[in-house]
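Missing here is one protein chain; the remaining ones are kept as they sit in the complex.
Coming up: subunit A.
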Amino acid sequence: MHNIIAIFKKELRSYFNSPIAYIFLVVFLVIANWLFFGSFFLNGQVTLRPFFSLIPWIFLIILPALTMRLWSDEKKGGGMELLLTLPIRDSEAVFGKFKAACAILCITLFLTAPTALTVVFLGNIDGGEIIGGYIGAYLLGCSIIALGAFMSSITKNQIVAFLLSVALSFIFLIIGQDYTLAPFSGLIASILNFVSFLPHYQTLSGGLISGGDVVYFIGMIFFFLFLNTKVLESRQYRG
């Protein structure tokens, strides 16, 4: 645990020592609020639903920007060699870095509270929807971060890591949609639907907090972090 915290602190510090964290926060909040309030007053409905349905698409573009440097940077600067010869487990380094990016996500979501409160003040609103929305957004965000961290571990190039993360996250978002499922039927369709981020997210943000969806996201996070650890270990394959 001590080692995870040390890595976590180091990563968090480097997010805030560089402009990344600030730019990330500002860009996210501006885009999210702009798109949400742009139609909010026109619709005349007191609901956060449009806000939470925007979130996956904003995440898709900006979370990879947060994760692209996690490992690529270490590989490029040689930090990998030092980091992985410290007396820590590879998985501790993976987890520490993942947690740091999640902390930024957490701060970001916290800063959207004024948006949510504005809506709450304007009318009667379903509390479950807000709580479910935030839980869903956090879990979806963490999954994209875990995916992005994994992508970052396979390349030295941050841009490549960014684009791969966006592409793969996009695939995970759309494979559960009706229009992608249309050509498939039966088992394949239900597998695709199950694997996709979006159906699980939509259930949660609809206010239905089901254990299955939470477990799905946690499973996805651990799956990507596991792959990330395996990539680090691959340097040690004899051959």
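Everything below uses one rule, namely that contacts are C-beta pairs under 8 Å (C-beta built on N, C-alpha and C of every residue); 3 or more make two chains touch, one makes a residue touch a chain; residues count from 1.
Here is the rule we use: contacts and distances are computed from a predicted model.
**Q** So one subunit is absent here. Using its UniProt record, which name fits best from "Acetolactate synthase", "NAD(P)-binding protein", "Carbon monoxide dehydrogenase medium chain" or "ABC transporter domain-containing protein"?
**A** Missing chain, per its UniProt entry: "ABC transporter domain-containing protein".
**Q** Among A:G44, A:P87 or A:G186, single out the residue that touches the unshown chain.
**A** Of the candidates A:G44, A:P87 or A:G186, A:P87 is in touch with the missing chain.
**Q** What is the set of subunit A residues that contact the non-displayed chain in the whole complex?
**A** On the subunit A side, contact with the omitted chain comes from 2-3, 6, 9-10, 13-14, 17-18, 74, 77-89, 235-239.
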